[in-house]
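Following this message is one structure expressed as C-alpha cells.
Here the complex is missing a single protein chain, while all its other protein chains stay put.
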Amino acid sequence: MFGSREFSKPNLLHGLIGRATGNDLRVLVVPGPELALAGGLDLMDAGLRMASGPRDANVLLLLPPLGDKMLNAASVAFAQMPRPRAIVALGVKNISPLPEADIYGELSQAGLIESVNSLRLHFAQNSFSNSVQSFDAPALQSRIEYTCPMHPEVVSNQPGSCPKCGMDLVPRETGTDTGQPEEKSVQKTQSSSNAAHAHSSHVKTAPAEVDHGEHKKADGESGDATAKYTCPMHPEVVSDEPGSCPKCGMFLEPVKAESDHGSHSHGSHSHESESSVSKLIGLEPGFMSMIEMTEGTPRSSDGLQMEWITVPFGPFFPGLPAGFGLELTLDGDNVAKATTSSFCGFSDSLENGPINAGDYVENLQGQMPLAPLTYRLLACRAIEAAAEKTSENDNLRDATLAQERIASQLRWLTNLGRQLGLKGIERKAAKLQLLIIGADYEQIIKLTPELSQFIKKVKATPFLRRRLDAVGELPPQSNWDGPQSIENNAAGRLVARLDDISQSLALIKKAGAIGEIKLAEIGNAAGHGHASVDTARGKANLHVELKGGQVISAKLDTPSMRHTELVAPLTDQQELGDALVAIASIDISPWEMRV
Amino acid sequence: MTLELVVTLIIAAAMFGTGIYGALSQTNLVMIMMGIELILAAALLNLVAFWRYLHPDAIEAQMFVLIVMTVMAVEMAVGFAVAITRFRSRGSVEMEEAQELKG
Amino acid sequence: MSVQVIFLLAFGLAAVWFGIVVFRTHSMVRSALALLFSQTAVGAMFLVMQAEFLGVLQIMMMATEMSIMAIFMVMFMMDPGGLGEMDMKHQRKLSLWAGIIAFGGASGLALFGDWGPIATQIPDAGEQVRLLGIELLGRSMLIFESAGLTILTAMIAATSIAVQPPHRPKETPDKSKEPYQVHNHGGAA
Partner (left out) sequence: MSSFVLIASLIFATYGVAVIEEWVSTNRLRLAGPLISTLRLLGQENILPRKSDRLFFEVGPVLLLIAALLSLAVIPLAPGLIVTDLATGALFFNAALAYVLVAMIMAGWGPDGAYGMIGGWRFLGQLIAYAMLVVMPITTVAMRAESLSTIDIVNSQEMLWNIAYQPLGFLLFLFAGMAMAFVPPFDLPVASGELAGGVEAEYTGVRLIIFRLGRMVLILSVSSAIVVFYLGGWLGPFGPDWSWSMIKILGVAALMLSGGRMLPRIREATLLAWSWKLGIPLALANIFLVGVLVLVVPL
C-alpha cells in the first residue's frame, strides 16, 4: 500500500482515525479545481474540501486531460502528501509515474460522489496497513553514483577504482534529469538532490541510505583532500563541480587538491581570502570578509544587497491558475524576477502529418479543456475561411461563445475569491459556473437575475476595489487585449470581467437560442484561412492551410501566450501578495500556452 | 541574610562578563549590539536587586530601570540605522572591515 | 535557602546560559532568540523579586525587540540555512580575559561588599504601580519626559539616516551571480 501508515499493533484508535480521515477529506485536484468546475464537478457538494497544499491534502484527485509533465508534478505532490493518503482517478486510467489509483471512477458528479463514498470506506479500512511501501517520485529520485576524486568525468554506478589513476571511487548523491521544474532550479548545485529529497523524506519511510550517502560523502571527500571546489564560508561543503553552496548559495571556489582540508574550520580558504583582503591592513588571517561575500550580489530596489531566494509557485498553487508554473525570485517579500512555464500547454504542430478538417476541430477542442467550444468555433471559422464557405448561424454560434465566456469569467472569480480569502464569492461563483456550463437557453435566461445580483454583490464587496486598485498596472504599450477597462489596474479588470458577463447575457438573450457549433461541409477545399475569436481572455487567432480537405499546417496564437509576457513587468518589485493578485488579474490559462 | 542579593548580583556579574566578551570578540555590528544588550540587562538586574533588597521604599529605582530600558531601545534604533547605512555603502556590517572608523 | 533563592538561581542560570548561547550558536536567528530568552529570564527574575510591573514590561518589550534583531541578523548575515559554520570572532583571548575579569571583579564586589540586612517588607504590586505612576508624573516627570523625547528623537534620526539617499541611481541587479535557492518543501504546491 502506498498510501497507508504502518502499524505495529492494531488498536481501537486506528479504526476511529480511519473513519475520521474518511470524513475529513482534503483534496488536491490535478490539474486543478478549474478543470473540476469546467467538467461540471461540484467538489464541495461531494463533501471534499480544498487543500492549501500537498502537505494539507489526503486525497489526490486526478481529472483528464493529464499530460506527462502534469503527472510528474502530481507525483512530486503525492510524495509530499502525508499518509494516510489516497489517489482518486476520474475518467483517467494511465497515471504512471503515480502508483495505481486507489479508486477509479467515471468523470461525472455521480461518479465523483460514488468515488467519495468508496473513498470513505477505503480510508476506514486501509488507513493503517502492515505492508507499507514507500513511494519515491521518479522526478525526485536521487541515486548514489561513484566518481573519482581526481577525475570528475569518471562516473560509475558501482564502487570500484578509477580507470585513469586507480584511486578508489567516492560515492556522491545525484538527482536524475527530468523535466521537473523544481528540480531544474536547483539541479546545478549539489544540494539539489538533498533538497529535493526533503519532499519525500518522511520520518518513518525515508530510505535510510540517503542519509548515509550524505555522511559518507562528507567524510570521504574532505578527508581525502579530494575536493575541487569549496565554499569560502562553509569549508565542509566540497564539490567536484563548480556551483553554489547548498548552505549559503555562494559560488564555490576552486581549491588546490593538496591543501589540507578539515584541519580547521577556515583553513581551507584562508589562502584564498588573504590575498584579496590583505589590502585591508590589520585583519586577522583567515577572517571571513563580508565585503567580499556581498560584492557583486544583486541589489534590491532600496539599495541593500539582500539574499534572493527562488521559490516555485505552482502548478497546484491555490492562488494561481492550475497548471501554471511560476517561479519567483524573491528579494525579501518583493518579487525581483518572475519566470513562467506551463505544465499543460497545447501543441499546434501536426506531428502525424495532415489530418482531416473535422478531426482537427476535435483535436483543438480537446486540447483546450477550459474553453473547448471557443476553440472549436475558432477552428471551424478558420477552416471555413480557408474553404471560403460562410456559415449561416453566426448569431447562435456567438451565443455559445458568450455562454462559455460567462463560465470562464465565473471560474476566474472563483479563483480570485480563493486567492483573496473571499469564501462567499468563491462558493457562489463556483455554484453559478456549474449551473451555466450545462444550461440551455431557457435555463440561462432563468439564471440571469441571479447572475446580475451576484455581479452587484461582487461590485459592492467592501474594500475589494480598494484592495485591487493598487496592483496590476499594465506598462504603457503593452499588448493587452483582454477585457478592456477604464482603469488600468486589477480593479478595472475585475469590473470589466463583471461587465463582460452582463454583456454576454444580453447577447445570448438577443440571439434567442444557443446553437451547436458544427463544421460546415468543406469537401476537398484547399487554401489559406485566418480567423479570430474573442475569448474570455482576449483575442485568439488561428491560421490554417487546407489541402484536399485536410489541414496541413496550423498556427494558433492565443491571448495567454501574449499575456504571459506581461507577468514580468506586472510583478516587478511588487510585494508577493500583490504580485499574485496582479497575475490573477490578467487571467492566464496555461492550456493556452505552448508546451 | 543577604543570600538573595548576592546570588542576583553574581548572576548579573556573569551576564555582564558574557556581554563584555561578546561585545569585544564579535566582529559583526549586530552581534556587538547583542553583547551590549546583555551588559544592559545585567545593569537592570543590579538595579532591581538593589531596589528590592536594600531600598524597597525608594520607587525612583524602578523609574531608573525604565530609563535603562529606554536606553536599550534607543541603542537598538541607532545601532540598526548605522548598520543599514554601512551595509548599504559597504555591503558589510563587519567591524573588522570598518577601517575608517579606527583612530 | 528560601524558595526565592531557588527561583532566582534557576532563572539566573537560564539567563546566563542563554546569554552564552548567543555567542556560541552559528545560526543567526537562534542567536537573536537566545538573547530574547536570556532577557525573558531576566524578566522572570524581576517577577521573583516582586517587581511585577518591571518584569512584565521587560518580558513584553524584549519579545518584539529581539525579533526585530533576528530579522536584521538574517538580513545582514546572509546565512539562510541558519546552521552554517560561521566564525565571526576576533581578539578571542583578549575578550575572553576581559569577560572573565569583569565577571570576577563584579562578583568579588558582590561577595565581599557589606550589604547589610536585606529588606523584607516591600509594597505590594498594585501599590508599586500606583507609586511608580505618581513618581513618573510627579517628581521625575522631567526625566521621564526627556526619556520619551530621546526615544522619539532617536526614532526619527535613525529612520532618516537609514532611508535610502534619493540621488542614488537604481542599480541593475547583477544577473551573473545566481541567487541562493531556498528549496521549498511545499514545492509543487
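Note that the chains take the letters A, B and C in the order they are written out, and that residue 1 is the start of every chain.
Keep this in mind: a residue touches a chain if its C-beta (ideal position, glycine included) is under 8 Å from a C-beta of that chain, and two chains touch if they have at least 3 such contacts.
For clarity, every value in this text was computed on a predicted model and none was experimentally measured.
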The chain left out touches which of the shown chains?
A, C
Give the residue, chosen from A:53, A:105 or A:315, that touches the chain omitted from the document.
A:53
Residue of C:129, C:143 or C:157 touching the missing chain in the full complex:
C:129
Where the complex has a chain not shown, which of A:337, A:467 or A:562 is the residue touching it?
A:467
I need the residue numbers on chain C that touch the omitted chain, in ascending order.
27, 29-30, 33, 36, 52-53, 56-57, 59-60, 63-64, 66-68, 70-71, 81-83, 124-126, 128-129, 182-186, 189
Those residues of chain A that touch the unshown chain are 5, 13-14, 16-18, 20-21, 23-24, 49, 52-53, 55-56, 58, 82-84, 127-128, 194-195, 197-198, 201-204, 206, 309, 311, 317-319, 330, 332-333, 418-424, 427, 461-464, 466-468, 470-471, 575-578, 580
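Just so it is clear, only the chains that are shown with their structure count from here on.
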Between chain A and chain B, centroid-to-centroid distance (C-alpha), Å
49
Counting only Cα atoms for the centres, state how far chain B is from chain C in Å.
8
Among the residues of chain A, which ones contact at least 2 other chains?
284, 287, 290, 293-294, 297, 303-304
Quick one: which residues in chain C touch 2 or more of the other chains?
75-76, 88, 90, 164
So, in the complex, the side of chain B touching chain C is made of residues 1-31, 33-35, 37-38, 41, 44-45, 48-49, 51-57, 59-60, 62-63, 65-67, 69-70, 72-74, 76-78, 80-85, 87-88, 93-94, 96
Which residues of chain C touch chain B in the complex?
1-2, 4-5, 8-9, 12-13, 15-16, 19-20, 22-23, 31-32, 35, 38-39, 42, 45-46, 49-51, 53-54, 57-58, 61, 65, 68-69, 72-73, 75-77, 88-92, 94-96, 98-100, 102-107, 109-111, 115-119, 121-123, 128, 131-132, 135-136, 139-140, 143-144, 147-148, 150-151, 154-155, 157-159, 161-162, 164
